[in-house]
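Please read the structure below before turning to the comments.
The other protein chains are all here in position, but one chain of the complex has been omitted.
Moving on, here comes chain A:
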Amino acid sequence: MAPTPNQNSQLVNPLATTAQLSSSGSQLDGVPADLEDSVRFAGASLTQAAGMLLRLPQEIIAQAVVLFTRFWVGPEGGSLIEYGTEIVSASSLYLIAKLSPYPKSPRQILAAYAYLSSLPTSLLTSSLFSSKTPENPDAYYLSEGTYLTQRAALMKTESHILRVLGFNTHVALPYTLCINYLQTLDVFQHPQASALAKRAFAHLNTALLSPQLLYLTHQPPALATAAIYLAAREVGVQLPDNEWWEVFDTDREELGFLVVGLLSMESFVKGEEERWGEGKGRGKVPMTVEAVEAEVERRRILEGGG
């Protein structure tokens, strides 16, 4: 007796189907799954960083990250061999910002991405605003010619995103639900309440970058509930000692899965930093078609040699 909701309800996101989760355009093109995870993670963090540079509200950035993630999913989704991660990230942000009350011009978007790609690291999660500005502004100067080429690519990629997603640009987010649930749980009298809310939001932001694609597999109410559950544990706020999550339409199994997913992010990010961090391992994550092809080729040679 599942009600068929309004397609664009704020409670419901389109979810990836099993077929879409089991394969992807990149994997069909021979990109190893772990490389795909790394690139997608780096691209999602890049979108987040660019959105912050452009001073977009987090809800806009989050929508762009979800759109970016959806694009790569499924056999009919985009392939890393065909589309550059950077430009897909830029186009998602441009597209979502255009629909929002905070539109950004192509030039603003491209300038932000030019700056970010001039940074020595492609893992922008923790070190974005602590790392030093490149000393040579030439590194991120966008010449008129480059701008025009990149703008054309931006528009072209935008149309590809729209086509792959069937023009479905709707993204429902768990942030407001999260506040609403906290109010329902009556925790705002608690002295730790704001710490709890902040922590829950932090989890929701982290989940955007998850290699388990949590925003593509779970609905916003479940995400909000899991974030609250975990945050309350961490901050030490006592929540009702019964199955309160069921009030928010999340069952124990789903809650457990999401909590484990959220908890696993820390080690995943550490692993990524080990592999791709500044001065470590293999340098920057391949974010363009050429770089991904080179990386795939390099691995093939290594495997053949070893």
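Operating definition for what follows: contacts are C-beta pairs under 8 Å (C-beta built on N, C-alpha and C of every residue); 3 or more make two chains touch, one makes a residue touch a chain; residues count from 1.
Going forward, contacts and distances are computed from a predicted model.
**Q** Suppose you had to identify the omitted chain by its UniProt name; would it be "Arf-GAP with coiled-coil, ANK repeat and PH domain-containing protein", "cyclin-dependent kinase", "Exosome complex component RRP45" or "acetyl-CoA C-acetyltransferase"?
**A** So the chain that does not appear here would be "cyclin-dependent kinase", according to UniProt.
**Q** Quick one: which of A:Gln27, A:Thr169 or A:Thr288 touches the chain that's been left out?
**A** From the options A:Gln27, A:Thr169 or A:Thr288, the contact with the absent chain belongs to A:Thr169.
**Q** Which listed residue, A:Asn136, A:Asn242 or A:Ser267, touches the chain dropped from view?
**A** Among A:Asn136, A:Asn242 or A:Ser267, only A:Asn242 touches the chain that is not shown.
**Q** Among A:Gly30, A:Pro137, A:Gly236 or A:Gly256, exactly one should touch the missing chain; which is it?
**A** Selected residue, touching the omitted chain: A:Gly256.
**Q** Can you work out which residue in A:Ser159, A:Gln183 or A:Ser264 touches the chain that's missing from view?
**A** A:Ser159
**Q** If you put the missing chain back, which residues of chain A would it touch?
**A** Touching the chain left out of view, chain A contributes residues 1-9, 11-17, 20, 70, 74, 76, 94-95, 98-99, 101, 103, 106, 154-156, 158-160, 162-170, 219, 241-243, 246-247, 249-252, 255-256, 259.
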